[in-house]
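Here it is: the structure, laid out below.
Yeah, one chain of the complex is gone here, protein chain that is, but the others are all in their spots.
Think of it as A, B and C in the order they're written, each chain with its own count starting at 1.
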Amino acid sequence: MKIRIIITGGTFDKIYDEIHGSLTFKDTHLPEILKFVRCTVPLELELNQLIDSLDMQTANRLQVLESCRRALEDRIVITHGTDTMIETAAVLGEAALPKTVVMTGAMVPYIFNNSDAVFNLGCAMTAVQLLPAGVWVTMNGRVFPWNSVRKNRELGVFEATAGT
Amino acid sequence: MKIRIIITGGTFDKIYDEIHGSLTFKDTHLPEILKFVRCTVPLELELNQLIDSLDMQTANRLQVLESCRRALEDRIVITHGTDTMIETAAVLGEAALPKTVVMTGAMVPYIFNNSDAVFNLGCAMTAVQLLPAGVWVTMNGRVFPWNSVRKNRELGVFEATAGT
Amino acid sequence: MKIRIIITGGTFDKIYDEIHGSLTFKDTHLPEILKFVRCTVPLELELNQLIDSLDMQTANRLQVLESCRRALEDRIVITHGTDTMIETAAVLGEAALPKTVVMTGAMVPYIFNNSDAVFNLGCAMTAVQLLPAGVWVTMNGRVFPWNSVRKNRELGVFEATAGT
Partner (left out) sequence: MKIRIIITGGTFDKIYDEIHGSLTFKDTHLPEILKFVRCTVPLELELNQLIDSLDMQTANRLQVLESCRRALEDRIVITHGTDTMIETAAVLGEAALPKTVVMTGAMVPYIFNNSDAVFNLGCAMTAVQLLPAGVWVTMNGRVFPWNSVRKNRELGVFEATAGT
């Protein structure tokens, strides 16, 4: 069972630009992470885009959908910024592809020593192997269907919209 | 759905003793990890023992089994040394408790900056929420039933014994 | 020989605000760092201010000068943002206090796993014990007198203004 990881950027992959003192993108950290966590699951990595999810337009989300559609794999993990992860999940969910798609991201960039990125990736990698077809979001150690989750921006956590 | 985490030590929780220049135990890192990964799943942590799994005797494994049996929760994660994880899994598996038990550990101690501990914990936390009753092992991003997995000591990875 | 460390903030002490996705201040990391590096030099820590050095006004620099003047110690390390470190160094240098003052900072915040903060602190702690009275800047492993150093903003390094 091969899994495709579609990378879109988000806080997960942000780095620190020491010349400008700001957070930006340069490349993805996924290959490095997957190596040191000793992941032996067959994987196909796809650098779809490197973007802050607040900057995502409809075209960006359709680009993710198109990658899911074209993928030879029917199990897909997507790393994505948390701010509009739910919006992209909705685009994917409404397409109703016969694939298991699990979205995740990070509240704190991977390069910080207290980041949630590696934990979240473990959650997503496992969820994608165990869940049926559909679009799912995994954050904070929990798994949510795409249409019953929201980001609580005050607390900085994802929570169920219904009484899950 | 509350999850119990039973901590037994293993490489996962080893620290460096700078006086003797060796690896040893002092306390568990689980509370610290669960905090920075922003896990919001209701949890009960149990410090069962802090031991190198090569030093585990039958009594140690029965102590883990007894904790699983007594637990009010029916979803349990166990952190365990990798060297005899399979042996303890067999003790738990043969007891056939009506609970979902997921074992994990680490090849590199959490305190190293290239540790697999946090990733593996994410895998286990997710697996325990999605899998049916039974005893499971999650390492290297994969999920194995307790009776069809072995540790390949030459490669330092867990692999299926059958043609999974 | 007791050393005073005057903390003013800067990139050194920036943290990541995961609610707003930006870099900000909350507290200083100096006590934590000095503990794990096992520093046994008698120290007095003073939290003077926590500010981005681009936001520093004359009053902020005079507040640092006043702390240096009032200090019982005659050896002082100052952590400071790199962008206007030279300006504050000039205010201190022109005051010509009979004390050894060593300024340092970081190009990458301490909480990033590839930060220069801890190295720079080691440089400053050593320089302050070995140098005569005067105001000095230590960055990039080098030691500069306050009046012959500049920050090269394109390269992100400190360099001598004269032919050192």
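Simple rule for what comes next: contacts are C-beta pairs under 8 Å (C-beta built on N, C-alpha and C of every residue); 3 or more make two chains touch, one makes a residue touch a chain.
What you are looking at is a predicted structure, and each value in this text was computed from that prediction instead of being measured.
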- Which of these touches the unseen chain: C:D52, C:E73 or C:D116? C:D116
- Of the residues listed, C:I6, C:L92 or C:A127, which one is in contact with the missing chain? C:A127
- Looking at the whole complex, which of B:I19, B:A59, B:L72 or B:A162 touches the chain that is not displayed? B:I19
- Touching the hidden chain, out of B:I51, B:M107, B:L121 or B:V149, is B:M107
- Query: Which positions on chain B touch the chain that was left off?
  - Reply: 11, 16, 18-19, 21-23, 83, 107-109, 111-114, 153-154, 156
- Can you list, in ascending order, the chain C residues touching the missing chain? 33-34, 36-41, 107-108, 113-116, 118-127, 129-131, 138, 140-143, 156-157, 159
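In this text, only the chains that are shown with their structure count from here on.
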- Message: Going by C-alpha centres, which chain would you call the most central?
- Response: A
- Per the C-alpha means, the centres of chain A and chain C lie apart by a whole-Å value of 38
- Message: Just the number, please: Cα centre separation of chain B and chain C in whole Å.
- Response: 44
- Message: Two or more other chains touching the same residue: where does that happen in chain A?
- Response: 107-108, 113-114, 156
